[in-house]
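As you look at this complex, bear in mind that one protein chain is not there, while each of the others sits in place.
Showing subunit A:
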Amino acid sequence: MTELQRLREAFRSALDLPADEPVDELRYQDNEKWDSLAHMSLVAAVEDEFSVMIDTDDVINMSSFAEAVRILGKYGVDVK
């Protein structure tokens, strides 16, 4: 699996979305599944998947799938 596929999977599993649900355009709280409680599960899922530890500021800034891609770049994970 590519990094992009792995990130999509992490989003779907943390947010309890169907396997074929497109997530690339997802934004925090635009989808009802992505609320503040799910956000902590999502952060944990992304951390586990890519073996990184995300700082507080980045947890707060991770407000969309695209932001997650950008933030992971800071931690040396090239998502594409």
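What we mean here is this: a residue touches a chain if its C-beta (ideal position, glycine included) is under 8 Å from a C-beta of that chain, and two chains touch if they have at least 3 such contacts; residues count from 1.
Simple rule for what comes next: contacts and distances are computed from a predicted model.
Colleague: I notice the complex is incomplete. Of the names "RNA polymerase sigma70", "Acyl-protein synthetase", "Amino acid ABC transporter permease" or "NADH-quinone oxidoreductase subunit J", which is the UniProt protein name for the chain that's not shown?
Modeller: Going by UniProt, the chain not displayed is called "Acyl-protein synthetase".
Colleague: In the complete complex, which positions of subunit A touch the hidden chain?
Modeller: 29, 35-37, 40, 43-44, 47, 53-57, 59-60, 63
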